[in-house]
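Before anything else, here's the structure in question.
Complex shown without one protein chain; remaining protein chains in place.
Our next item is subunit A:
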Amino acid sequence: MSLFRIFVNQLEEDDEDMSQATSKKVITREEWEKKLNAVKLRKEDMNTLVMNFLVTEGYVEAAEKFQRESGTKPEIDLATITDRMAVKKAVQNGNVEDAIEKVNDLNPEILDTNPELFFHLQQQRLIELIRQGRTEEALEFAQEELAPRGEENQAFLEELEKTVALLVFEDASTCPVKELLDISHRLKTASEVNAAILTSQSHEKDPKLPSLLKMLIWAQNQLDEKAVYPHINDLSTGQLEDPSV
């Protein structure tokens, strides 16, 4: 190919690239801020979002105070939050028997309809017995309560075997499944029971706020395909940053 031809081809390619780059709509900061200010956002809706956060996370006192200070009504009965938090706390502190009693007081159907949750609670109970060095009790408990569950379900059986393995090691820190003894496992179980209670009360187990933040990132990514405009890159400040043209 002659040099001339190569040169012309390159120019044509560049032209195409140029039109690709400039085919995105460019929105200036000024225009963008005008659009931002034109949005009609109701204070009540933002308050509801915050209340939803407080309630789902279980912060009863904060929810009560917020109701008083802003007039926002909590979406569920605050008394149920207190009950739910008591269950969560019991598990976090390792008082699983107490937690199970409380859950059944709250709503016996929760454990009836959630065999996996019930198994995990029983498993946690076993872990606590092992942690306290009550070996005989632990074995008895494993045989009576957990083994039957293990027979019904392969996954449960595997979990059970892992847990019992803890007993075999004198020094738990050398056991390959020692993470079961870690406090994070208690938290995991506590989270599970918290979610189950919320669901039984027809309430979503997660607050809506984090979803909205994800939606913002998603929306910006989507819009990036068609436009150049100021972004918010730091979610904690909401600071607007000029488009890098």
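Criterion: a contact is a pair of C-beta atoms (placed from the backbone, for glycine too) under 8 Å apart; a residue touches a chain by one contact, two chains touch by 3 or more; residues count from 1.
We take it that contacts and distances are computed from a predicted model.
A chain of this complex does not appear here, and its UniProt-recorded name among "Cdc23 domain-containing protein", "Serine palmitoyltransferase small subunit A", "Trafficking protein particle complex subunit" or "Ran-binding protein 10-like isoform X1" is "Ran-binding protein 10-like isoform X1". Within the full complex, the residue among A:T82, A:N104, A:T135 or A:Q220 touching the omitted chain is A:Q220.
For subunit A, the list of residues touching the undisplayed chain reads 25, 27, 32, 35-37, 39-50, 52-54, 57, 59, 61-62, 64-66, 68-71, 92, 183, 187, 190, 199, 202-205, 207-220, 222-223, 226-227, 229, 232, 235-238, 240.
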